[in-house]
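Note that this complex is displayed minus one protein chain, with the remaining chains in position.
Chain naming follows the written order as A and B, and within any one chain the residues start at number 1.
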Amino acid sequence: MVMVSRGFQGRWRQPGAGLIPPGQYLVDEFPVLTARPTPSIDLEDWDVTVTDETGARVARWTWHEFRALAVEESAVEIDCVTKWSELETRWTGVSVDTLLEEVDTDAGYVIAFAERDYTTNLPLADVVEGQAWVALGYDGAEPEAEHGAAARPLVPHLYFWKSAQWLRGLRLSHEDEPDFWESVGYQNYGDPWREQRYWGD
Amino acid sequence: MRWLVATVAETIPETRVAVSLRLDVLDWPGHRAGQHVDVKLTAEDGYSAQRSYSVASRPGAEQVELTVVRIDNGEVSPYLTTVIEAGDQLELRGPIGGYFVWEGDDTRPVVLVGGGSGVVPLMAMLRHHAGLDHPAPMRLIYSVRTRSDILYRDELDRLVNQHRSVTMTLTREAPVGWSGHVGRVDRDVLSQLAWPPSEKPRSYVCGPTPFVEAVADALVALGHDPADVRTERFGPTGGG
Partner (left out) sequence: MHDAALDGNAASGILGEMFVAEMTVATTTCATCGAVALVGRLPAYPRAPGAVLRCGAGGAAQIRIVRGPARAWVDLRGVQVLEVGLDSS
């Protein structure tokens, strides 16, 4: 039996009423959750790379080159496994389709790897055809140089832990490689509409 | 470790933004000075939020006392400082944290350094020390921004005696007639007020993360063994 504390409201939220996935609460500002210290990245040294399934690097952009790619704006809903959802978050970024344009591959999976030890695995089919971006800015703001590049893969149709912070590259692979969270209980795929939060869901 | 039901027996305003809650906790197993509890609040729609609060009361006190400082735009602290009243209930889990405790096992001198709300677990240690009439020398260095931020002011004045001393330092305004220190707790302040490393004091540092890191670094730079400097970081701003 759940004990309710009289008069406790918590952060502003609404029940989803079909707008957001089951088990989520709608909020207007998402909290920052992190598993790592903020890296200090010199944008002059930063790059993002794409490696194919043979291990060969097939594409690389420096910060300046990356910013020169076609940037799109999108307004998407994001859902965190810890139960909050936010509608209409505004991001600017480069579509993953743009990054993979010149890449010839028959790999089934992509591993997004980030600063330090964070990796997250995704089926390639889930990041192409307009479903994913590498985001450069949130809500119209540019990332500050001293905070490093706020480049993160943004995959709105899956739980937000798949949108890793401080991206450094995408590695294509024939094999799925569950890693930082997926190997410790969080669901390998992570579809919020099927409430795939944990193993066995 | 399961969630226990706590009923608010009394709410005591400490400052304009801080309130102490005295709780009757069913099946409370007792605690050690310095430990904390996780508090869980659940709304009518099932949404719940959890935060950790240090226990301010001494071991053996009949009621569990938590002191909460209200953070603007916080999710839990505004509820605990302005809405909750005697008779209301919340859930808590604990006591937890065996690392940041003082038990009075020996008579080594004890340095307590608290920034803002970081004084709360240190208050449990001071109250425990007083309750035992403990012979170990104990010193509190308490840093706040202004005089109106000081928690437990009267009680701290009363707790001062030959084995216990309290030094308060304000980092912002020093009102007329203020005879305490003014300024940050830095290496100079610590070298004057903390015992020298040769006396092997135990140190407990608690408060916002930047404060704790600066003080702990200064103590180590003065020659204190890092293993004798225990820290409890409350996060970048110190609460929520």
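Please note the rule applied: a residue touches a chain if its C-beta (ideal position, glycine included) is under 8 Å from a C-beta of that chain, and two chains touch if they have at least 3 such contacts.
Note that this is a predicted model, so its numbers are computed, not measured.
Of the candidate positions B:Ile96, B:Ala174, B:Leu193 or B:Val220, contact with the hidden chain is made by B:Ile96.
Residue B:Glu232 is the one among B:Glu65, B:Glu91 or B:Glu232 that touches the chain missing from this view.
Looking at subunit A, the residues touching the absent chain are 32-38, 80-82, 116-117, 161, 180-181, 183-186, 197-200. What subunit B contributes to its contact with the hidden chain is residues 1, 36, 38, 52, 93-94, 96-100, 209, 230-236.
Here, only the chains that are shown with their structure count from here on.
If each chain is reduced to the centroid of its CA atoms, subunit A and subunit B end up 38 Å from each other.
Touching subunit A in their complex are the following residues of subunit B: 5, 41-49, 75-76, 79, 83-84, 88-91.
Those residues of subunit A lying in contact with subunit B across their complex are 2-11, 13, 15, 25, 83.
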